[in-house]
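Below you'll find the structure, written out as structure tokens, and then a few comments.
One protein chain omitted, others in place.
Right, subunit A next:
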Amino acid sequence: MTPVIDIAGLVKTFGTTRALDGLDLSVEPGEVHGFLGPNGSGKSTTIRVLLGLLRADGGRAALFGADPWRDAVALHRRLAYVPGDVNLWPNLTGGEAIDLFGALRGGLDETRRARLLDAFDLDPAKRCRTYSKGNRQKVALVAALAADVELYVLDEPTSGLDPLMEATFTDCVRELRDAGRTVLLSSHILAEVEKLCDRVSIIRAGRNVEAGTLAELRHLTRTAVSADTERPVTGLAGLPGVHDARVTGTRVAFDVETAALESALRHLLPFGVRALTSTPPTLEELFLRHYAGAR
């Protein structure tokens, strides 16, 4: 099967800025692909090249096996897009904007439109200028998700959404995956991608740093644990998969690889755990740890 997205060695420069510097990205049909990278790493630029909005300076980019620059119009009938920075027409209502995008793409699914408006709790009769950032994001999401297409390109789609709406969005993407659709989901939040994606590509400064299934990337995801115990903890530093153990009196803090989480917690129990917090690592921490100076 030809990949839906096939990018190899992609280069894009803006003046002296090298936004993409030999980027690779491959997305198979039916997969939800996480496209991770810190702000300014080149995610939106990659997507704009894929949509034929920017012309690549080097490398190869194929969408459905065709050239996204030359065959833009035909390819766009098969995809829906949520931009990273949603701008709408101040004088149009949200409902008008949704219908307009639908019509320009070649039609939208009416029942899906109604269901999504309801799920996202969006008032379509309001003028776009009166919407908050989160509501503008919802307009773009409803417009894209109401389309019945093969590929959904979502550029940081949850920015500005509250946690409840993020959950709604998560459900929507799961439905798409169950229906066999392909999704490219860009994000700078590791946890969001972990929840939804089959495979992940991680980029930084326009270059790949990792790609693979989430299981393959497990070694990247460490959890930060801190606990309050009755007696000072000893012997933690020697455990496999535990890093940066710091014991001060009855407080202990350490990072642990996901695979070693259970054994580390077992080790704590005999010391009398009074309080425990664990935080998943942010992408930024992960980069600091693994790729400091990788530039």
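A few notes on this one:
Following the convention adopted for this analysis, contacts are C-beta pairs under 8 Å (C-beta built on N, C-alpha and C of every residue); 3 or more make two chains touch, one makes a residue touch a chain; residues count from 1.
Convention: contacts and distances are computed from a predicted model.
Per its UniProt record, the hidden chain corresponds to "Exporter of polyketide antibiotics" from the list "Carbon monoxide dehydrogenase small chain", "Ferredoxin", "Exporter of polyketide antibiotics" or "ABC-type polar amino acid transport system ATPase subunit". Only one of the listed residues, A:Thr16, A:Asn87, A:Thr111 or A:Thr248, touches the absent chain: A:Asn87. Note on the undisplayed chain: of the listed residues A:His33, A:Arg48, A:Lys138 or A:Arg204, the one touching it is A:Arg48. The chain not displayed touches subunit A at residues 48, 51-55, 72-74, 76-77, 79, 81-83, 86-93, 95-101, 103-106, 123-127, 129-130, 140, 143, 153.
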